[in-house]
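Sending over a structure as structure tokens; questions will come in a sec.
As you look at this complex, bear in mind that one protein chain is not there, while each of the others sits in place.
Let's turn to subunit A:
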Amino acid sequence: MFLTDLLPPLAQLTPVEQDHLDQARQMQAMSFAVHIPLVCFGVAFPALVVFVEWLHLRTGDPLYRRLARRWTRVMAALFAVGVITGTILSFELGLLWPQFMASFGDVFGLGFAIEGFSFFLEAIFIGIYVYGWDRLPPKWHFASGFPIIFTGFLGSMMVIAVNAWMNNPGGFRLEDGEAVDVRPWQALFGNDYLWHELVHMYVAAYIVVGFVVAGAYAWGKLRHGRWGRYERTALAIPLTVAAFAAPVQLLVGDWAAREVATHQPVKLATLEGLQRTTEGAPEHILGWYDKETGEIRWGIEIPKLLSLLAFHDPNATVQGLDSVPPDDRPGPVNTVRFAFQTMVGIGTALALLAVVTLWVRWRRRGLPRSRWFYRALVVAGPASVVALICGWVTTEVGRQPWVVYEVMRVDAAVTGAGGVPVGYALLALVYLGVGLGVWWVLRRLAAAPLGGAGDPMEVAAARGPGGADADGETAGGTAGGS
């Protein structure tokens, strides 16, 4: 049972002077934006690699083995970067938001404890999988991929459980600003909010990986004319994954929006720019929220659609921003609204692309031929990442000014330490360097030969029996080169 409606908002625990609250928030946001696309590759990419390895085991066709090995390299490089960006996030929780951790670390910390273990297992089995090609019996190597898929799911579930708790807190009572009577299992897993966030993010991971990888091969086809059987297979598999995930995401997203309408009405009002509580509220597409008048300007208005979508009733009452005092509303309404509309717009376009793909697959039993389709795929990769980040902007900025919804404000959570702008600038520089480095290494990995002494991933090249895996054709495309 969630008691947040009954809880009085928490007064500031210890007032601190933090002149750089905005920079602290931006620093956190930047770190998330860097990490989340990598999470998608940690969650969804292993499943694709293992599937291709399974095709090899089943058919004996060396092409699938070559593809799985090449993808394994990309997976290993991106996982390494994901490890460090994830570590930075756990550091930042303490460095930037110590009061949040001090007050509620014992409520949600369990989620991170389980996440720590699943991350641990993921790292162990990634090590075994990446370095076990040629060294483990094929079936055992294949089996070592499954723990990666499972722990990737479990780890992201735990982090999302914490985020769901921040959006819909429960499992504790407040007494003089202290969390007492803490029930951590209930806080994390007895939360209605967990499920739609989890499914939404998980499906998003498959969309991002599917479109980004397919987009990379589409680029190779358009730009370099690489279009052998290898490239067609390498494009078709992730594309098919995305083609099923993207339409599903429309339904999941609609479900998520209905949950938000019920549990976080102010966030819904912000997404829609709905100033006044309205019966039979309209939906506005595009346009600009005018802070002065509280109207949407230049938007396309569709009467009663918002009420219908949010509550399945065209005359339902939808709470507006004016249902709470101005201080309790997310400040940048247009940021949230724009992020939300971008996410929905891109998501819808990706679903349309998916329908085209499946239609052509069904009618012509093959891949589309039009150059325009491949141009669209090249755009779809980055677009899916944009939609992903917009989704997180929507939910996280839409939660403001709360770090724990209607319990603790962000300005009460922030560190009192100085130097936030310095840290922000340094981290931004470091991430810029890491980003360029990742871009560079993915291009290199795509071009480097597989196996043998020239293979950078071949640990045992110097010691084990040479894992020669002749790969004369180095046209692996810009695999994963997003």
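Note that a residue touches a chain if its C-beta (ideal position, glycine included) is under 8 Å from a C-beta of that chain, and two chains touch if they have at least 3 such contacts; residues count from 1.
The rule is short, and it goes like this: contacts and distances are computed from a predicted model.
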| item | value |
| --- | --- |
| Per UniProt, the name of the complex member that is left out, chosen from "ABC transporter permease", "ABC-2 type transport system ATP-binding protein", "Cytochrome d ubiquinol oxidase subunit II" or "TIGR02186 family protein" | "Cytochrome d ubiquinol oxidase subunit II" |
| Candidate in contact with the missing chain, chosen from A:Ile149, A:Ala245 or A:Cys390 | A:Ala245 |
| Residue, one of A:Phe45, A:Trp71 or A:Phe104, that touches the chain absent here | A:Phe104 |
| Hidden partner chain, touching residue among A:Leu21, A:Ala80 or A:Leu305 | A:Ala80 |
